[in-house]
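Here the structure comes first, spelled out in structure tokens, and everything after it is commentary.
Complex shown without one protein chain; remaining protein chains in place.
Naming follows writing order (A, B and C), and every chain is counted from residue 1.
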Amino acid sequence: MSFNTFGKIFRFTTWGESHGPAIGCVIDGVPPNISINEREIQLDMDRRRPGQSKFTTQRKEADKVIILSGVFEGKTTGTPISILINNEDKRSRDYESIKEKFRPGHADYTYFKKYGIRDYRGGGRQSARETASRVAAGAVAKIILKDLLGKKFKIIGAVTQLGLMSCDLGNWDDKEIRKNPFFCPDKKSVKLWEKYLNSVRKSGSSCGAIIELRASGIPVGLGAPIYSKLDTDIAAAMMSINAVKGVNIGAGMSAAFLSGEENSDEIRKTSGKTKFKTNNAGGILGGISSGQDINVSFSVKPTSSILNKRETIDKKGANTTISVRGRHDPCVGIRAVPIGEAMLSCVLLDHFLMHRAQCGN
Amino acid sequence: MSFNTFGKIFRFTTWGESHGPAIGCVIDGVPPNISINEREIQLDMDRRRPGQSKFTTQRKEADKVIILSGVFEGKTTGTPISILINNEDKRSRDYESIKEKFRPGHADYTYFKKYGIRDYRGGGRQSARETASRVAAGAVAKIILKDLLGKKFKIIGAVTQLGLMSCDLGNWDDKEIRKNPFFCPDKKSVKLWEKYLNSVRKSGSSCGAIIELRASGIPVGLGAPIYSKLDTDIAAAMMSINAVKGVNIGAGMSAAFLSGEENSDEIRKTSGKTKFKTNNAGGILGGISSGQDINVSFSVKPTSSILNKRETIDKKGANTTISVRGRHDPCVGIRAVPIGEAMLSCVLLDHFLMHRAQCGN
Amino acid sequence: MSFNTFGKIFRFTTWGESHGPAIGCVIDGVPPNISINEREIQLDMDRRRPGQSKFTTQRKEADKVIILSGVFEGKTTGTPISILINNEDKRSRDYESIKEKFRPGHADYTYFKKYGIRDYRGGGRQSARETASRVAAGAVAKIILKDLLGKKFKIIGAVTQLGLMSCDLGNWDDKEIRKNPFFCPDKKSVKLWEKYLNSVRKSGSSCGAIIELRASGIPVGLGAPIYSKLDTDIAAAMMSINAVKGVNIGAGMSAAFLSGEENSDEIRKTSGKTKFKTNNAGGILGGISSGQDINVSFSVKPTSSILNKRETIDKKGANTTISVRGRHDPCVGIRAVPIGEAMLSCVLLDHFLMHRAQCGN
Partner (left out) sequence: MSFNTFGKIFRFTTWGESHGPAIGCVIDGVPPNISINEREIQLDMDRRRPGQSKFTTQRKEADKVIILSGVFEGKTTGTPISILINNEDKRSRDYESIKEKFRPGHADYTYFKKYGIRDYRGGGRQSARETASRVAAGAVAKIILKDLLGKKFKIIGAVTQLGLMSCDLGNWDDKEIRKNPFFCPDKKSVKLWEKYLNSVRKSGSSCGAIIELRASGIPVGLGAPIYSKLDTDIAAAMMSINAVKGVNIGAGMSAAFLSGEENSDEIRKTSGKTKFKTNNAGGILGGISSGQDINVSFSVKPTSSILNKRETIDKKGANTTISVRGRHDPCVGIRAVPIGEAMLSCVLLDHFLMHRAQCGN
């Protein structure tokens, strides 16, 4: 049983609060003798890093990853990799005003009720700042997966719905995703999204988002019935991300509306290769990868810390109102893209190792 | 690491194949000295049991629960409860025709590729028959939760979408759910659903469904950041059920479309009680129960074993077609209602025990 | 967290009480496609089986292993193997006299205090009857290890100390062990031991024992620092056996009396092979197997259920005396030999799979 650990063989444990001296993670079950390039980890960190556009919180964090153990002369040793990320830009004063109140939609209330104590500075442990540690762990997982699966392995995520704004998935372009501040895969939607999010931000409100992840080059056979299914662990991984409220694999919730013929992906052997004619399964059948692309999407609720006044209660139970100032993302969903990629990478590596344990290759 | 075990403190392990001599489960972490009424378990089993209407498989199984251990003179002893359910109505011949072929949408292909061997009779371990074991474990969990939480605790599920047919959630009536063969909560929809599913069945096709679960009487404080969140474990629980492709907590995927104001549930103190004005959170904030009703929904894809001819390949990799005869539910989603209730009960009890471990009450 | 489960990847969960209808285990993490011969399992069961000589309890149990799942057409499928063993010779009346009293040296007192309830019939869950399930799981592990490690793999145990009687380890003969009712490896000691144990038995007393296990053909590299060391898991495995009070690896407790020179096993390359000049390490260095024979010994305390009168208290807390009649081994240590072998087999297979997961071969 592990409150703050994720994974079964490749496992990471995160620690740290938003306004403590540092945050970090310990990664265990790392295969040995794999080259770890710190710059590659930093690239992923930078994609999640705040303060890079006006559409994310203005907190300034370098998010520089410091590896304290587990890597010797540039290679993994098979022992735990401890990663430390300093908290640099803390402004705990900003939180004095909400110290005694519970922000609606936030975990302020439930943390206090559960533990009888909470670190209110910047949300403490409930802060999305924790996700920096996951991105570091996920970057390590991705480097190892590339080593184990080869060049055909790829994982990419994008925002496909920004509040009320959709995009044309037919225009999905991997390269475009890295070019705009929304991780939007459709070049044509970027300008509209910019206008939209600007108006959301200026109105003191916030909006939600849907993120889609695509992983290719995944071998058939990863996953394990019944309670360690690949999709079971993916669902857990995504739902563990702050503010996520729904997870779909392949056709997801809309599978309910399909007929048996429409839904089940027919199989063909073409030029010696097994091909599926569609991918409603999202690459997973019976909890086991089919060799198709893994396809996952999840929703992120709108940021709960908003300027607009809301009704709530204080620690003593008295009715009051709250208006949250300070530095907040108008759409936390945007930065969930690298986080989702990281979590999916961890799940895939974990299942690769589990499969190797049981089936030997 | 556990392939076939679910839970952290209250844990159950299931075993057995569709056409083996029996299936069953071992339940560990059971609190001692709680009265276990076998009839109460059987009631839940009966709700999942096949062969009760023309809308479920015609396989005839009594699904009689036999308790082999862990209960002494009608009370739990704190030691593992082993439950055995005999397989009575096996017709393995029915599966000879598909022995060499992979049913599209089924785990036939992935099991064979993963393990290099599969028990093809009735789907073997991938069969939904496994879910009988979960319902037994869930029934035990529910009995214990009633003992621990008192009468205010209640858990109920319903089918809210049957293929293309919706129902009016405003008409939700707990009593109605038990009266019709669809677990439909809206009396007015039952006749229409019957017509619809009849036509689906007669056309040799199948349809999907959406199930909604509601749990009330759950204390504030269950759940644990960051990777043992209550919603994380619920998402895993639901996604582990055969054919489930999407999971929502509260507003779920549609949280993406809400504004910060619309989404975050305002809090009021009324007559000494903490009340939330809405429940988009589905009763969970920051992974911890808020005291509101827990609200979960999930989609079930249409049955993959259908009469209508489909393209596929055989074990040797040759292209072929398949048409699946035999006994299959036109909508497996219907019987997912008691299964979802069972899984939710297990997660809630598990988190109750986890909370008691760490916080002491 | 698992109360009744042992292992990390190759895991077994046992269930059942001494006088319930049956006992059994569920084995998970089984590599697929390995031939399982039921007779081979039964051979191990027979070695633990009671009622075979006057030196073990006269309870008559066939201990016939029934495989309910996980094996298809004689081969493992990678899904859980459920094993059931019926309890045939229950005489619960025998225990009426001790129903209200706590046997000194027994878990009667602690079970009752912990759970507030106990199944007193034959010791319930605390009975050594549970070990039959372990032997079944261990037999499966041994079959798989033979498949994975080849013919050079061998595991054998013996009683090297029977109460006050030692034997000459220089006379150790694997074949002799199977020939006498004490699993004594030294033919010359058998007659003396027989006399000794007869006198112990007739005097209404009991005696302890020391068991030694030897495993050969174990590859270098199994085990994992820091908290999943091979010797850590072996110590846990042995200490989990009923009545065990001490565990040694290699030189064990006597390592304390050696000098650095005497203790550390020097290494030589001879004819292309790495050889250690001694084996004080018991085949394990830094928690990892060295390729030498694994060497483990453990002590079993004397049977606590004895005829001779002892002081104790009853359930109400009143002082009283007890004299335990019924069917008891004068030395439970004897039957601990196949149990120890079983547990060691499980640990070794588990670590083989763990190593394969992380290091890939």
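Keep in mind that, in the parts below, a contact is a pair of C-beta atoms (placed from the backbone, for glycine too) under 8 Å apart; a residue touches a chain by one contact, two chains touch by 3 or more.
Predicted model only: the values in this text are computed from it and were never measured.
**Q** Out of A:Gly70, A:Gly105 or A:Gly138, which is the one that touches the chain we can't see?
**A** Spelled out, the listed residue whose C-beta touches the missing chain is A:Gly70.
**Q** With respect to the chain omitted from the figure, which of C:Thr57, C:Asn180 or C:Thr232 is a touching residue?
**A** The one listed residue touching the chain not shown is C:Thr232.
**Q** Decide which residue listed in C:Leu84, C:Ile177, C:Leu285 or C:Ala342 touches the omitted chain of the complex.
**A** Going through C:Leu84, C:Ile177, C:Leu285 or C:Ala342 one by one, C:Leu285 is the residue touching the chain not shown.
**Q** Which one, C:Asn87, C:Asn248 or C:Ser345, makes contact with the chain that was left out?
**A** Looking across C:Asn87, C:Asn248 or C:Ser345, the contact with the absent chain belongs to C:Asn248.
**Q** Since one chain has been left out of the picture, which residues of chain C touch it in the full complex?
**A** 1-6, 8-9, 14, 102-107, 109-111, 113-116, 125-126, 130, 161, 163-164, 200, 205-210, 220-221, 223-229, 231-236, 238-240, 242, 245-269, 274, 277, 280-282, 285-291, 299-304, 306, 308, 310-313, 317-319, 333, 354-355, 358-359
**Q** Contacts of chain B with the missing chain: which residues?
**A** 1, 9, 29-32, 78-79, 225, 353-354, 356-360
**Q** Spell out the interface residues on chain A facing the chain that's missing from view.
**A** 1-5, 8-9, 11, 13-17, 20-24, 26, 28-29, 32-33, 68-70, 72, 75-82, 84, 114-119, 124-125
Assume only the chains that are shown with their structure count from here on.
**Q** Based only on mean CA positions, could you tell me how far chain B sits from chain C in angstrom?
**A** Spacing between the chain centres: roughly 39 Å.
**Q** Compute the distance, rounded to whole Å, between the mean C-alpha positions of chain A and chain B.
**A** 26
**Q** Could you tell me the distance, in whole angstrom, between the mean C-alpha positions of chain A and chain C?
**A** Between these chains, centre-to-centre, one finds 46 Å.
**Q** Residues touching two or more other chains, restricted to chain C: which are they?
**A** Residues 1, 9, 29, 32, 78-79 of chain C each touch two or more of the other chains.
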